[in-house]
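Every protein chain but one is kept in place in this view of the complex.
Chain IDs A and B follow the sequence of writing; residue 1 opens each chain.
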């Protein structure tokens, strides 16, 4: 059984707001620790009480069962208490400001606020106003750092390293926070990134930060190592960025025919929930190249690592037995 | 204090989908273990951590506070974590399939999915697609096995045995999953079952599986040992199966006058929530023959037994001290 110590001293952040601000070393640290947590869980150790007595609140202003549940399970496996704060039944409907609501939670002794909000920058605003930890669980189209981390973790687990890989993000790049977090993280770890989709959803300006863009999935298929198929978010689209789902599917759905044109070891990712038949056909989603359910499993591990890094007790002696896998590795950073 | 060991090896099921498929021995095993849990709770032992580190998810697609709360309390008393998955805020509204949602939960490390759905067969479908345990908490009019078990447990506790008892189920038999689970369980344990209600809600075809039917409560009253008064589910009825509530009450409400015509030791059950004045009058519901609140208490015990049987660790040595009451009794099966 792996003993896990306090977070390493080289990790100094109280918040996780986005991958843009993290160094390659910080991202690698999170991924390394997530692997240790994953291995401990896989080995049947379901409780690793490193956050006993801590309280994590999910402050979600957009519906999300998947991400919220993943954070809840991650926190509970670390022994923390969890609370869901539902925006619709909250004091916000009584005229309280967003920051006052969060400060009230903090005054009740909450340690971590996991926030999702449609407005980019909301987690930053909270972080500036709270002493407790803030984790961004998605702020509009800006960032969704734990989703980026779990995608990258899955690639690294399958391939050993990101260096030199070509990763294509396919679909609605314009509105996707998952795309942004992936782009920052993938580039920092040495991957080449292509964004691919209809011209209404993919800007040529990505080239300015050294991201390749393409309007044709068929063109790029033969040379990509990883395909990350983003959701078409029907529930958010007010104007249609493409004529019909059928046309989108004709050009971008990952199906068996397209799969035949890829490298033999192609890796297929998709941050769920997936629309079967739109981004991906069932035979590909459920096939041997797909790591879609591994992503979900890795999501819990990544969130455990992040929660522990931002909120774990440091050097207090209790629970601080130096670990085989989670020992400080600051020297390597 | 009772020490409780691992589930007996004679229990081999990973799921509880219905009572139709269980043997009399399996039903008896659940009831025996439920009694041990009940006695431990009654003796003041509020936590029996046999499922520590396990996670149970309530996946309810129909509203239910009572059953959901009962499962939650049962799981927590066994030391498990619990999560409610709300259909209305879930990825299902984003186009994800039901099975993908459940597979995602499983990939997050969930151990037991407790499912309620209006469509008969949903739990079976999940069980075919998941490696984790599935418990049916009601699938349309098909089955509601833990409700059947708690009703039968309550009868057995009061009478010692089901053998030779005449049990009448009264009310909306046509739409009642509780009726179906009761019928299978009662017959397997040797009771004689009568279904009784308006002809629009009671089919003569029940006779084909050796269940007596009757349209007149007054006719059968003198010879029944147990009356199980099913809810008239006003919130579900689109067409009216009887002219008025008043007429239904006139013919089927269990009141003091009807009580006077029964055997002296008549036992009155009602799976709540009850409509006072419709199925049963307050004087009967709150009287000495009623076991309505005992049913609720037994519900938690039955669900503890089921959760432990389907998800408990087997023969791992930890928590495996052989118990006075929960020792393997496979030999008797």
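In the analysis below, a contact is a pair of C-beta atoms (placed from the backbone, for glycine too) under 8 Å apart; a residue touches a chain by one contact, two chains touch by 3 or more.
Quick caveat, the model's predicted, so the values are computed rather than measured.
From the options A:69, A:101, A:228 or A:281, the residue with contact to the chain not on display is A:101. Considering the full assembly, A:86 is the residue among A:23, A:42 or A:86 that touches the omitted chain.
When the full complex is taken into account, the listed residue touching the unshown chain is A:54, out of A:15, A:38 or A:54. Within the complete assembly, residues 41, 45-47, 63-66, 69-70, 72-73, 76-77, 231, 233-235, 272-276, 278, 293-294, 296-297, 299-300 of chain B touch the chain that is not shown. The chain not shown here touches chain A at positions 52-55, 81, 83, 85-86, 89-91, 93-97, 100-101, 103-105, 107-110.
By our rule, only the chains that are shown with their structure count from here on.
Chain A and chain B, compared by their mean Cα positions, are separated by 40 Å.
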